[in-house]
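Heads up, one of the protein chains got dropped from this complex, but the rest are sitting where they should.
Chain naming follows the written order as A, B and C, and within any one chain the residues start at number 1.
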Amino acid sequence: MTYDLVIRGTLVLPDGPSENSWLAVSAGKITAIGIGNAPDARASFDAGSDYVIPGVVDGQTHACSYGGLPGIRSTTRSAIAGGVTTIVDMPYDNPAPLNTVERLDEKVAAIREHAHCHVALYGTVMPGQGMEDIDPLIVGGVVAFKISTFESSPTRFPRITSEQMLDIFTALSDTVIPLGVHNEDQEIVRARIAAAKAEGKNGIEAHSASRPPAAELAATAHFLELGAAAGAHAHIVHLTTARGFQLVDNYLADGFRSTGELCVHYLWFDPERDGPELGAKMKVNPPIRPGQIDALWGEITAGRVAFVSSDHSSWPIDNKFTPSIFDAGAGVPGLETLLPAFYTAAEVQGLDAPTVTVEQLCERPARFFGLWPEKGAIRLGADADLTVLARKPQTWDSSKAHDELRWSPFDGRQFSVTVERTYLAGELAYDGTAVLNQPGQGQYVRRGHSHWFE
Amino acid sequence: MTYDLVIRGTLVLPDGPSENSWLAVSAGKITAIGIGNAPDARASFDAGSDYVIPGVVDGQTHACSYGGLPGIRSTTRSAIAGGVTTIVDMPYDNPAPLNTVERLDEKVAAIREHAHCHVALYGTVMPGQGMEDIDPLIVGGVVAFKISTFESSPTRFPRITSEQMLDIFTALSDTVIPLGVHNEDQEIVRARIAAAKAEGKNGIEAHSASRPPAAELAATAHFLELGAAAGAHAHIVHLTTARGFQLVDNYLADGFRSTGELCVHYLWFDPERDGPELGAKMKVNPPIRPGQIDALWGEITAGRVAFVSSDHSSWPIDNKFTPSIFDAGAGVPGLETLLPAFYTAAEVQGLDAPTVTVEQLCERPARFFGLWPEKGAIRLGADADLTVLARKPQTWDSSKAHDELRWSPFDGRQFSVTVERTYLAGELAYDGTAVLNQPGQGQYVRRGHSHWFE
Amino acid sequence: MTYDLVIRGTLVLPDGPSENSWLAVSAGKITAIGIGNAPDARASFDAGSDYVIPGVVDGQTHACSYGGLPGIRSTTRSAIAGGVTTIVDMPYDNPAPLNTVERLDEKVAAIREHAHCHVALYGTVMPGQGMEDIDPLIVGGVVAFKISTFESSPTRFPRITSEQMLDIFTALSDTVIPLGVHNEDQEIVRARIAAAKAEGKNGIEAHSASRPPAAELAATAHFLELGAAAGAHAHIVHLTTARGFQLVDNYLADGFRSTGELCVHYLWFDPERDGPELGAKMKVNPPIRPGQIDALWGEITAGRVAFVSSDHSSWPIDNKFTPSIFDAGAGVPGLETLLPAFYTAAEVQGLDAPTVTVEQLCERPARFFGLWPEKGAIRLGADADLTVLARKPQTWDSSKAHDELRWSPFDGRQFSVTVERTYLAGELAYDGTAVLNQPGQGQYVRRGHSHWFE
Partner (left out) sequence: MTYDLVIRGTLVLPDGPSENSWLAVSAGKITAIGIGNAPDARASFDAGSDYVIPGVVDGQTHACSYGGLPGIRSTTRSAIAGGVTTIVDMPYDNPAPLNTVERLDEKVAAIREHAHCHVALYGTVMPGQGMEDIDPLIVGGVVAFKISTFESSPTRFPRITSEQMLDIFTALSDTVIPLGVHNEDQEIVRARIAAAKAEGKNGIEAHSASRPPAAELAATAHFLELGAAAGAHAHIVHLTTARGFQLVDNYLADGFRSTGELCVHYLWFDPERDGPELGAKMKVNPPIRPGQIDALWGEITAGRVAFVSSDHSSWPIDNKFTPSIFDAGAGVPGLETLLPAFYTAAEVQGLDAPTVTVEQLCERPARFFGLWPEKGAIRLGADADLTVLARKPQTWDSSKAHDELRWSPFDGRQFSVTVERTYLAGELAYDGTAVLNQPGQGQYVRRGHSHWFE
């Protein structure tokens, strides 16, 4: 028997790093893991002391919010270059969101045409739409649903009423499918933005106050209670303060299914320190808050964060160069920085960086979205989606990124590690310089068997 | 020294009943309390083994929602006959609510003209109104503010937006003044009522489902979180399920100022048992839920209920005789039944009825609204607002009530006690048959020094 | 009607001080309480703005451990001069403890002959004694039982085995009677003392280490678990560290009846600060620990201390003047310093001193030992055992004390208050200078109806 591929290095296994080890791949699956001498294979790579980790599963990507379904191509190319082998794509596509089986079919077709990495999909429900499309979408393999309490766009990213939220929760209550939410109280945010504009404010320093923690937390509490009333899994896709995770934890303690997610920029940036330099380049919603970084890492070590994602958005930089912060697009590119940025910050916090990175970026999102054990772990039988992470410091330069966007809030930031190689289903997809695989080699990934509240 | 008045009987003191006791009154205050032989006095009453309790403080009355400010007259007359010596009146007066000092002055003038019992006042803020009237109203003596998350009337009882709620909480955050809320999510309730109507439902059995617990609880969670964010005291004026009190308790445990209140009808009626008989006569909002009575008593004994009130509304019965439950007015008369109904139900639950009655109907509301120790307790120096409660069973008959309304959901119910006498400031105001005092003898009561989170 | 006695002043009532008030006494009971003008009486005293409090109930006194039953005379005389109107006397009398009805009868007879103040009694069980005397002693009125895990004297104060402890707990499990314990592990203490002696140590600084917290806490845990196993009320008569109260609290949280007591010297002295001055004069068992004062006050404010007592022992000073600390008697006189010392220290801690003093020295011990509501509160029908506490600073001087002992660890300490008068059953027993009442005027007090876990 000869394996298709053998990779040697420090494997980051579910219970920690194993040095001088190897894994072998057959037919796109990990079929053996060993220590010491490696067996023969048709192809091999020796990573030396570098880390070999499961490909990252980014739980929150917006591939198609700007360029529509073809946006999958550049987004997934960037993913591969960032060591991300599966993205969980949000439903708010341009011009219309994924809310029917027809739209699902179109998006799956686009994945088959464009995707460099694997793609799992969120679905949504539009205002006025009944619940009859939910079950077919679940049958079609969506991993979760998402709605918003704030209208970012009436056609693409609308606000869902309390009544419809309750209906969706009720429809999902007998399933393991989470309902995620973009959690901002629309009345507060609109009033505060109007007030800020009236006062002539227009810089990033006015952004957090215009969408205050109270707006985020009240929407969160309201959503969690509706989920509790219906008995469904309520998931907050981004929480920017420790109080948010305390809220989620209260619901858990009361016996309800609730979870909260973090994005890597909340763990890196502080508007007071970085706002003057970055301006709209760090505008995301809900906003990054001053003085929260250490508290949010505390939530991670306390086990209260479901997983960490990129919330990657494919906005061109023009979208950011607006006279007023309130006209700038919200969101940042992030697929190529997610892994090195998270690892580096974990190291700064004094954590066991390889272990916590694999936990938060690979295993936990895979379990959450029903993709484990095929994704998210170096274990027997898992898909051979793999990333080689070199202990090679780098300064981030978005002009060398693979997303065609050419900007990033991380520009100039030091990372302690570098993505050296990415394998998809056992084939080399990125060699540290170029994305080598072809559009369409990534696959549509349906929800499998794992779930969060087992 | 001769006292103005001496009353003998079983005094229900703060630490329990004291038999064969007496209290003495001078200049409208309790100036002595004794056991055994009583001193001389200009007037005296011997209640024998009946209870002498502090006059009830009803924390939630709607005196003026139907007949406007003159409604104070019949409402407070009914209060006196019910052993209630102080009402805390809600701001939603007809035709316009109490939201300015000018309106406060008008209402205080109406109290001076009409009130048989003492009256403390809630204020409110109207949509679009700024925060500049809040401080003057506090200076003017209002004991709390109330708003609603549901529009019962655009001019009298409007919905307040999240943004304005947050502003009010912020304005109150440095004070001990609670912000109360009528807690129902408007979107859910409106949609559910429309759906029920579309299905041709029109009876009381459709009422609770049309305003489901989820609507009440989501509004509650949202409100509590805004209060927490601002650091203010958030008060839920009625919770109909144990989950509601659990929510309030979570906020308390997290270090925030939160409280929840019960009304006596939630402790007495069940729509499944009583709906067929009572129909719209038991319609209140949020609705009385099936199967909650024992659980809510559990919350009382666990100490998680701030206090119990009547939520008395002065609707004529015509308001209830509508073809559809959805057109019927919400609310019930309750000032004359509050005390005997609560006492009787406490006894049925096996509790120490006189002690828990004084606690929930007298001492706790008095402390809550800043009226203690002048009100709410038989103690030295307190106002001589007193009620004699006879251990004389009665069957309730609203035709003999003093509120001019001539209907009650309690008609035909057995009470184990009867209000025998009511004294206001040491003067006999009710003798078991007739209200003896004059309109205007009740006083406007300003917020004093006690507060809930001492 | 004319009262026997009226006292005016600032009455410290169960819910706090009431200025310009009075109480009236008839036939030895408090029969009226008032504010403002006082009624006529055969005798009266005006305390002005000084405090009038319920007579102190000292929950832990050793009246007869040195001089035998006649020791009651000087001990209770000292009590009266200290504002203590009831002592709960320990059973370890010289030469033999109170463990039978015969011994109870003798002690009650001695009380009738000697007592200046009221006396309630602890009983005990001797090694080898069966359980058959327990019920008769309860019938005879003992308020609690006490045993020791350490042998202070084989005949007077012996160690009780685990087996016998379990038997006693079992015998008490269906009652409300607490079993108290002197809680020190004998093996550890004996070994440590032997080791200290072998090392030539002999000063107070070696005392705490020779009976380390571990010895105290292990005996405590062992005792609490036996009580839990039997379902009886386990009471630790002195805990010297916050950990001890945490232990007690764990048992309470697990649903068992457990309590812990403090003595005032643990709240005043620190061996590191006071040891060089006081030496054996501050030797008590378990020892006063370094650095615990603030933590123990924290336990009081957290409500985890059942009550505070004196642990008064009538040792002559010769008993302390020994070459080695290990030969010195343990225990201190304390009945005359308990009240002013506790009040002063509470004030230093920034607490509401009159309220917390009445709570910890009067009401709580009275409730604990079944003496409430006759003792422990100024309330209608209570016994007129009263103390006038003047806001007059004093420097303690044991040479003026009334206990014939002429020494105290408090000598030279500043107290912010002074015991001005003590009344027993409505009669003046101490006038600030001399004890006026006669031996035998104090009564034997049997356990009544109150109990701790109601």
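Quick note on the criterion: a residue touches a chain if its C-beta (ideal position, glycine included) is under 8 Å from a C-beta of that chain, and two chains touch if they have at least 3 such contacts.
Note that the structure is a prediction, hence the values are computed from the model and not measured.
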item: Omitted chain's touching partners, listed by label; value: A, C
item: Identified contact with the non-displayed chain, of C:153, C:250 or C:438; value: C:250
item: Option touching the unshown chain, where C:151, C:205, C:225 or C:431 are the choices; value: C:225
item: Interface with the unshown chain - residue positions in chain A; value: 1, 13-15, 18, 21, 24, 26, 29, 31-37, 39, 373, 377, 379-381
item: Chain C residues touching the omitted chain (full complex); value: 161-163, 166, 185, 187-188, 190-192, 212-215, 217-222, 224-226, 228-230, 243, 246-247, 250, 254
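Keep in mind that, in the parts below, only the chains that are shown with their structure count from here on.
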item: Most distant chain from chain A, judged by the mean position of its C-alpha atoms; value: C
item: Turn needed to bring chain A onto chain B - CA fit, degrees, nearest 5; value: 180
item: Inter-chain centre distance, chain B versus chain C - centres from mean C-alpha coordinates, in Å; value: 46
item: Centre-to-centre distance between chain B and chain A (centres being mean Cα positions), rounded to whole Å; value: 51
item: Distance from chain C to chain A - Cα centre to Cα centre, in angstrom; value: 65
